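Yeah, one chain of the complex is gone here, protein chain that is, but the others are all in their spots.
Chain IDs A and B follow the sequence of writing; residue 1 opens each chain.
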Amino acid sequence: MTTDRTIERTWPDPEVAAELSALRRAAPLTHCITNLVADNFTANALLAVGASPAMVIAPEEAPGFATIAHALLLNVGTITQADAQAMRLAAAAARHAGKPWVLDPVGAGALPWRTAVVAELLDQRPAIVRGNASEILAVAGAAGGGKGVDSTAGSGEALPRAKDLAARLGAVVAVSGATDFVTDGEQVVAIPGGNALVTRVTATGCALGAIMAAFAGTLGSPLRAAVAASVLYKEAASRAGKVARGPGSFAVAFLDELSRVGVEG
Amino acid sequence: MTTDRTIERTWPDPEVAAELSALRRAAPLTHCITNLVADNFTANALLAVGASPAMVIAPEEAPGFATIAHALLLNVGTITQADAQAMRLAAAAARHAGKPWVLDPVGAGALPWRTAVVAELLDQRPAIVRGNASEILAVAGAAGGGKGVDSTAGSGEALPRAKDLAARLGAVVAVSGATDFVTDGEQVVAIPGGNALVTRVTATGCALGAIMAAFAGTLGSPLRAAVAASVLYKEAASRAGKVARGPGSFAVAFLDELSRVGVEG
Partner (left out) sequence: MTTDRTIERTWPDPEVAAELSALRRAAPLTHCITNLVADNFTANALLAVGASPAMVIAPEEAPGFATIAHALLLNVGTITQADAQAMRLAAAAARHAGKPWVLDPVGAGALPWRTAVVAELLDQRPAIVRGNASEILAVAGAAGGGKGVDSTAGSGEALPRAKDLAARLGAVVAVSGATDFVTDGEQVVAIPGGNALVTRVTATGCALGAIMAAFAGTLGSPLRAAVAASVLYKEAASRAGKVARGPGSFAVAFLDELSRVGVEG
């Protein structure tokens, strides 16, 4: 599914290594309004990478905090009306403050109400939209409709619509899968590798979106941010897969490796 | 406490092995509205077993999703008014769509408000009610009243009331404890074994209810579903107990083993 314009990136990669060092020096304050399944794992993944997570979800606090934080992640996985209100306010505040924000449209397509909320949030100009193939197809207005929150399409199948969506939004679109694709509508970067056990650990995709936000809050470029996060993620997953006995030990090793990639002597 | 009518089931068990293979082939979409402590562990346990979890909790989405999913779990552990509303709608939708649903009445008896919500939910005809002895006694209208969410009674003590409750509801009732009991009001199945460390890891009982829902969404019979989940659970706990140094490593090994039982060559 890669085309002439697609380049491939994997660890070791000197540019990603430098970007990861920059993130660790900056320890970007990463504001997350995410789902109940992912809150803990996302915070731990951000801490492992070297970012400073803060889950601030009340409508009274979220918009103000979005202007202080380096970047914002909005994830609609277990969204309620109250969450939707906080997300609208936070996205608008981030946009007005010029802070990059990432949208993770979990379950878009399969669930009509949140699909409408996601469409509203897109008006606030996210820097990055990250999802699986079914979700990205749904956000692009194609017949998505995954099975609940898991994708029924491969990441490569969604790529043409992802490019169109990126061009239309003026945003970076990242499609997660066996190979991750990141595109700004022009360039396409493919990040292969990783380990299939990531699909057996909940919230790994959600945490990837948060790490993209942390990189976006550190680097100038959403494209470089999404690529750096994916390259780091695939490498950590690959290493964790070598020592795991199953999904429980994989999740533990994955957090360890997120903290080790680029640090080891 | 076992009687003439009680049969005992433990792993290895060819029927459970076949049912587990069927679950892994079907990867049943398992809709959970559960508690804040259990969301992550429940999703990971379902993924480890081979099911596809989705936590969809908004009243705007829960009833529609309950008709799409293969099965539904409702767990009242940290229930609020908003959750209660979503649960009422989801239970009614599942019932009308003919989808099996599981009720986990966490803390019933000790907490009057949720005990009343649980009584309401029972009208929607759950396929399975799963709890510890105190909770099942409370649901049965006996003087339950555990200590918070932990049981003050043994599973065997609750068995006579569990049988009556099952017969009255036309449902399967599962009582978790050192030995698990599953009954449809006529038959009683005892599942011994496991490891005491499950009582030192939060949300293990909650995740068991979710796995019962996944089996119920795969198999025709709630009785077989509840038995299969308990047999698998006791075996995974027993194996995890052999390698654990404490509750932290037990939880990790338990998820690993949930993914391995019935797969190993």
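In the analysis below, contacts are C-beta pairs under 8 Å (C-beta built on N, C-alpha and C of every residue); 3 or more make two chains touch, one makes a residue touch a chain.
Predicted model only: the values in this text are computed from it and were never measured.
From the options A:12, A:64, A:112 or A:141, the residue with contact to the chain not on display is A:64. Checked against the full complex, the candidates B:46, B:66, B:182 or B:252 give a single residue touching the omitted chain, namely B:252. Although one chain is hidden here, its contacts on chain A can still be listed: residues 29, 31, 36, 39-40, 43-44, 47-48, 52-58, 60-61, 64-65, 68-69, 82, 251-260.
Touching the omitted chain from chain B are residues 35-41, 77-81, 107, 110-114, 147-150, 199-203, 244-249, 251-252.
Keep this in mind: only the chains that are shown with their structure count from here on.
Centre-to-centre separation of chain A and chain B, using mean CA positions: 33 Å.
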